[in-house]
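Pasting a structure below so you can have a look.
What you see is part of a larger complex, with each chain still in position.
Chain nomenclature is as follows: A and B, assigned in order of appearance, with residue numbering initiated at 1 for each chain independently.
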Amino acid sequence: MPDDSRKLITIVTEAILEVELCEHLEKLGATGYTVTNARGSGHRGIRDAGWSSSSNVRIEVVCNEVVAQRIATSLRDNYYNNYAMILFEGDVRVLRPEKF
Amino acid sequence: MSVDPVILFFVLGLVAGLAKSDLRIPPAIYDLLSTLLLITIGLKGGVELARSPLVGVMPQAAGVLAIGFILPLLVFPILRFVARFGRADSASLAAHYGSVSVATFAVGVAFLAERNVGYDSQLPLFLVLLEVPAIIVGILLARGLSGNQSWGKLLHEILLGKSIVLLVGGLAIGWAAGPTGVQPLEPLFFDLFKGVLALFLLEMGLIAAGQAQALRNKGLPLIVFGVLAPLPLAAIGACAGWAMGLSVGGTTLLAVLTGSASYIAAPAAIRMAVPEANPSLSLTASLGVTFPFNIFVGIPIYYSIAIALHQWGG
């Protein structure tokens, strides 16, 4: 049986980045992504989704370790300094590992 | 002349927001309201344009376009060297104040309607023409012409932003369908206009209240700029409008446009193109200071300026 353990990358950032970021993630090797609307608070203050420019999106990517590393590095270098953004990584086991 | 109720809805939102009421307008409803306003303004303009020959408007359009490119260039140095903002922030604010606010324009339209003052049919067209140039100039001011490969992508985003698409689309449809064709759409887009604007301003008040916090932190310079910038900018628009031979109403609205600051198109574009600029800085100035200033104080002043110009101009 194949190894079914993967990384789950979760990104919370400004809604305005959604389209660009998702394209970027696929370029980095993600086979897919899931997006939900979110609001929240952090170092850049409260982002309460009252309207688009103040709302967040929560993006999840299930991928292998290599892609995960690539995503983390790329986002840190390209977005972390200028945008409200956090990224964290967890370990998951997936159904149909060949999909990811 | 009592104050327009739609403005009272802004006050209601502002008060509720500052008092930390749990009153909220869902994002989806905000989208619906802004969509309706943009289409209405576009349709109205298109129907009017259908009545008058387009060729006559061309030279005026060119002039307005030019103003759109010049305004941010006037604002930038003041921000950079007088107010001593950083380069990115100065460029961002220049883009916001060079561009226009649809909501302020809508309040201006309501203000004139209240007084049965007509305005020239090309104003909504000018609204569209003034939205984009300042944003482009602002980005150039921040980045310079140097190696920025993604201009194509950027222009695409700016020109195909929601507000432009709905305004231009509304203009085109109104123009193609003409007065009679648009008639069956009037109950939704024209009759409800004032009510929709009232709800929209309620939400604007809530959003503006959200800026108050940031205002306390950023403090004086933003307030000063947000209050002082509109008048000279509007004056330029008024003179241009008068020189173009616009009516009193048209002159007023052009002043409203140049005197207003964008908080939809500009923030989105600048956020992508000039990420190092602090977005809350420009948003607070345009939404928290200039927008209220314009709908309470500015518009009436611009109206009197327009009247004065036409009387003095004879």
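Throughout what follows, contacts are C-beta pairs under 8 Å (C-beta built on N, C-alpha and C of every residue); 3 or more make two chains touch, one makes a residue touch a chain.
All of these numbers come straight from a predicted model, not from anything done at the bench.
In terms of the labels on screen, the copy numbers for the complete complex are A x3, B x3.
Assume only the chains that are shown with their structure count from here on.
A straight line joining the Cα centres of chain A and chain B is 34 Å long. The touching residues of chain A, counted against chain B in their complex, run 14, 16, 20, 37, 45, 48-55, 79, 81-83.
If you check the complex, the residues on chain B that touch chain A are 24-25, 27, 30, 203, 206-207, 210, 214, 264, 267-268, 271-272, 275-276, 279-280, 283.
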